[in-house]
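The other protein chains are all here in position, but one chain of the complex has been omitted.
Take a look at subunit A:
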Amino acid sequence: MCQVEEDYHEPLQRADPLSVSKKCVKCKEGTAAVVIRAGDAFCRVCFKEYFIHKFRAMLGKNRVIFPGEKVLLAVSGGASSCSMLRQVQEGLSQNAHKKLRFSPGIVFIDEGGAVGQAVEDRRRAAAELQAVFTATGLPFVTVPLEEVLDLPSSVLAAASLVASGTGAYKAAVGDFVRSGAAGCRTSLDPERRAPADVQESRTRSLQQLIGSAKTLTAREDLLSTLRQHLLVHTARSEGYSKVMLGDNCTRLAIKLLTSISLGRGAQLAQDTGFSDSRYGDILLVRPMRDYSAKEIAYYNRLFGVPSVFIPGLETKATDKSSIQRLTESFVTKLQADFPSTVSTIYRTSEKLQTACRSSSTADLCDRCLLCMCALDTAAENASAFKATLISEQLSQAQAAGDTSVVTPAPKEHESAAAIGKRCTSGAEDCGNAASGEGCCSSAKGAESSDLRSLLCYSCQLTIRDMSSVERLPHYILSEAQRRQRRSQMREEIGEFLLDAAD
């Protein structure tokens, strides 16, 4: 037990180097090929069984995918998502034990434009992936990330949650079986939009948007937000109700620690859990979250799962270039010496749940504009967040000299060194600033200060790292204005509204 004078003399436990024991621990017959976790050596056959079983168990345990439902598979070309594609494909095949019973489609988001990839490379990668998709026989669609510039602002409107109790799953299975379970093909035609069709000007706009974020951390965050919006929009417009993401255990463990560092602690359960219901009508699921990166890499190699490597923002970046990279290097290095690192983090993430503060059909104004999670920026008097706001105000007031607390518009101070010279009043005052005091030239697009009141804490940090919010896609800016007008209106007529309780 922990005592004051106790000394810890025992060295920390390390995984012993595996002695060269060549037999599979499961069947005791085959030659071991893979070491899973710490010390379990499996042969090829047992490994394949184990891998496939995990996928089915994950879907079966979390009964959210109903039979006959249309599910969109988000494939990035990387190892995990291609492995997920293969698992779904095998699960649908006729001779599978307990066939999977949903209708999948594939979406590939081509992010080459944001990363600065040359057009020929983008085309080549897209063609390789399209060959892979065609071989699976499933309908697929290729969407260049540039399309995010044209999204309608309805993407950010949380549609009402389709609540389904536990009984609904069994009923749905029953219905499906009774109706004869005709084959799982959708009649959807794949729309092929090759990257060559993307105009250069749009690629440039996208690059400027990504480039307006000054740190790599903010860029990664922004990119993943845009990607998610585009995925949800694609799912909605093609009629899919669920989206399967290919995040593996290692990636999610890294994401968990990164999220905490980025101030996304309140949204951890949704960011790393199996199902993510922040968009209401579209459910994001992560069936690969039980697989470590090593298992996926081995499976792909041993059983010929094709994947296409596409460079991302963080390819060849140094360890300290962004919080995401730093966390990744931390976790992988720790994992090398202590093989239970990733699974411990994973088990912790399984226990997280979001405290339900309000119903899911709450006002739009209660959700973050960018990440669509519930706002966590209610600055109560004794909270840490309130303390940060106060110290920010104080430091701005000192720097601005004899001007009032509400400092002049960011535009005029663009050249100033300090990044934080913006309208610094706390979340609750931004409404006033928006109503057009001389400081924020309000009539034009939203200033970063105005956006802050609509964002959760970590999205605020991301926006703060951007040199100009005007580059944000139109749908975000117009939705921001709409929400601000509504909240202003609500303030004005607030006293005349009847409460539900009356």
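Operating definition for what follows: a contact is a pair of C-beta atoms (placed from the backbone, for glycine too) under 8 Å apart; a residue touches a chain by one contact, two chains touch by 3 or more; residues count from 1.
Everything below uses one rule, namely that contacts and distances are computed from a predicted model.
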Assign the chain not included in the display its UniProt protein name, restricting the answer to "Proteasome subunit alpha type", "WD repeat-containing protein 41", "Phospholipid-transporting ATPase" or "Ubiquitin-related modifier 1".
-> "Ubiquitin-related modifier 1"
Tell me which residue among A:A336, A:A387 or A:M489 touches the hidden chain in the full complex.
-> A:A336
Missing-chain contact, candidates A:V35, A:V64 or A:A397, resolves to A:V35
Using the touch definition up top, pick the residue from A:Q270, A:Q324 or A:S349 that touches the left-out chain.
-> A:Q324
Missing-chain contact among A:S93, A:T315 or A:N381 belongs to A:T315
Sites on subunit A contacted by the missing partner chain, in the whole complex | 17-18, 20-22, 31-35, 41, 79, 250, 293-294, 296-298, 301-302, 309, 311-312, 314-319, 324-325, 328-329, 332-333, 335-336
